[in-house]
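Here the complex is missing a single protein chain, while all its other protein chains stay put.
As written, the chains take the letters A, B, C, D and E, and residue 1 is the first residue of each chain.
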């Protein structure tokens, strides 16, 4: 099945994803699978890009939780932005019990917030080791922006991205890479992540008369005839869902 | 209660905040608690960002005053922009008697305006020492922008922010970090504070036909199903309040 | 009265300013005092920012003249942009006789246009010496932009601003700092003066169908519940006045 | 016939292109030939520029496939962005069987994703060698943006482009060069590719009320009285087609 | 009368300018004097800023010609952009015979187009020498932009402007300094000329439905209650005139 290769798309069906020419993994985000012909192509690296507070973290948490509980795919959450306890408690509000998953050996939270430049190789080795130890097939990096900050500018962010790709090739996982769009800015991240990734979903924040509206759109998904329309983002105590867009 | 860890969100209720899964601290800003499911998550670092004169200083002063007088939480105001006397007199106009609090050992004002680059370590040590001496649980930094100015560009602002986080971890306090948006600019601070902070409230200045209107919006607050709409900012001799937005 | 400290706001009234909690100095600009609860807080550093020709110079001249003739507060005009004779003659058109004031020892004009980088320390010492010699309590710097130009970029403009603050602390004067907004630009000065100053008044130039309209707005004034609306700027042979805004 | 020279436009007709003064190659993209007086001038270097997910990859794959199956022109796909298996599988969805072509010696996929700066000369030699080995007359570079990334900034992207031109001169092929326009940006690539290329087709992404619309326009094609209007981009399981534009 | 000092504004009237408190020189541009209370303040440095082809050169030529023929004020035209013959012939079209003036010793054209960086001191000495030799009281620099180009960036343009000011102080002349606004740009020159100059007149190019409209506006003129409205620029074989603005 060629799982040793990243982006290895095997031409057969898997249990959790139905019969498709391209092997897909369901996303765990209500309303998204139907926009993607069933889910992300297995082994893809997909960017979730948006301004702070747009729902990226919740979405990626649901992606991991769903994988572990429904698709028998373990997951690793790599964080450069917050500590495990905060993440666990925040997600508990949505009924996602990550401590339970962790006890069952189906989930790992890697706290990278204190990593320095000197530690990048070591960081990645730790990542690979941890991911392999639970045979993770789903990965979240939160966020590429915070990660690039953690290291000094001398180490090109491209080098880091490159190292990540190698790592993913070794593990064969489907990865969500979170990218921040700062307030007052419309450019995405560092400007190059977009064309090396397999997919890109924008979590947009639209200023309306009385407040902020959140909507999502799939800008790119290789190997997929994806939906071209906006979806409303709804965040409730069930987590995040995508609903048909009403203007 | 894990106060040794920053962002330690303990899963129980406290006197001043009611029964919630996430431990919250009431803000002291009239109209804001209701938009935040009761208050800031305890231990959060929240950015208050806005143009000069938008009300950030008054809001952060009320946050500290309320904490000291109503929630038995002492506070420290760290200023890189003005001297204590000016602050005290300005806040006295709103009925906030900080001299009294200071006498009671419930408040400290740290005048950092004269700090130079050479003194950053020393500055932070002073900060920690002072905060611990009154067991402060609320902190205001006014402002991250003025602070970054005080030090030479050689010391990366990120290093400073990082040092602050460590300090907050030691004290376990809830912190408001003020960030300036200069006139004619829509980008916020240095572009990265947003994604390392736990929350972000924008104090916007809108140009209308006859003058300036001030409004606030919560862009991000981790662990909180926050309100998405604008609020009118009203500044009276009672201080600053948020009212429902009327266009 | 604590005049040794800059920004020392003493809590009592003075002859020229009525009974207020915050000690204020009347501005000498017709229509402005009423927008500022009576005047500038004594000891403030206030930015007057605007494009060339927007009326900043006339306004600051009236501030000094009024101080010397009505409030018994001597003043110093520090110019990096023009020579004394030009200033004197231009202001004479508005009935402001600065030569007379100078003879009475109530006014000094410091011509800094020829100052070079090597002379900054000396410049500031001269300034302090001159200001103290007539016990000046009002100061105008015209302009921070021209001043930053006079010195090589190597000497950070922040260093200059810092030196000025120290100087003002020594003299305890209320200061107007003029800042230029170049044509085609909306950003103000160097981007940082705004948040270290106590107040900011914008002198805006609005392009309308048949020509240019000038209007002013108070963006920030610490310790003051300032007016939020635009005012029309009217320049006549009486000088500059602010009138209620008509669109 | 001067095939040794790049951009050698011979003045006679070829089988696959009809009778024209300028020798043209049909594009393989439904609807495009008619907008180009029959096809691309043989030997041209044409930029396909657009945001991620706009259809550039599918279009360039069809260009190669059509050349190999209908015009007896072999082709090489040079990729700096993805691996062969992914490409092959993605294109199989549209009925383009590249494995078959490869077996018949009519197609080669060059995986350059792992090329480093040190290897540029070697890379280009490999390219030339491979292209000549199957006598390729059609070439796709995916993408110039990813390629420029792969090499350190010290090696000017212009040097790379220059090296490519030399290579194309040796092989005499018609080349599509893919250029990425990052999200939130309207500038194309590095700003200079446009005027050294012979042609430029923009694959635009237009934000409409309910979602994204894709349209194409020919901005430049030397030696061709090209169509000036937009075309709708339609992507179906037949691949990509251009249809008359309806707003 | 203090003509040795630049910007020496003597308080008396002169033949050519009527009775005014501020000594003024008539401009020679039809329609402009009335907008300036009679003319430019004697000794001013006035910027004429506009895009290429907006009429600045013709206006400045008329200023010199009028000075020499009507006000007995000789003039020097310093050009960094074109040669004397071209200038002379172009102006002859408008009936301005500069060769005649030159013969009478009332006009000098200084061709600086070939000046290099090494020659700046020498250039300025030549300028001063030539200006004094005919006792010039009117000066045109065409253009500050071309001049800054002629010298390497190492010599700060500010240094050049400074040197010019010294030179003008020595000659006591009224000077027009031409500044170019490049196409697609709204910022004026290098951003600082505006606030060191005494006056600023914008020659604007407005894009309308069928073509280009030219209009002028006085943005700043020290010591003058100048007109605030736009004027239409009309260029005929009489030269350039300002007419009341019709939209």
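One rule holds in what follows: a contact is a pair of C-beta atoms (placed from the backbone, for glycine too) under 8 Å apart; a residue touches a chain by one contact, two chains touch by 3 or more.
Quick caveat, the model's predicted, so the values are computed rather than measured.
Considering the intact complex, the chain excluded from display touches D, E. Note on the undisplayed chain: of the listed residues E:126, E:146 or E:163, the one touching it is E:146. Residues of subunit E that touch the chain left out of view are 51-53, 57, 81-83, 85-86, 89-90, 92-93, 143, 145-146, 149, 180, 182-185, 205, 209-214, 235-237. Mapped onto subunit D, the footprint of the missing chain covers residues 2, 5, 7-9, 11, 21-22, 49, 158, 185-188, 191-192, 194-198, 200, 202, 217, 219-223, 225, 227-230, 245, 247.
Keep in mind that, in the parts below, only the chains that are shown with their structure count from here on.
Shared contact partners of subunit C and subunit D are absent. Summary of the copy comparison: rotating subunit A onto subunit B for the best CA superposition needs 60 degrees, to the nearest 5. Centroids of subunit A and subunit D (each the mean of its C-alpha atoms) stand 31 Å apart.
With centres defined as mean CA coordinates, subunit E is found 54 Å away from subunit B.
Each of residues 185 in subunit C touches at least two other chains.
Chain contacts here run in a simple line, from one end chain through to the other with no loop closing.
Chain pairs that touch one another, listed by label: A-B, A-D, B-C, C-E.
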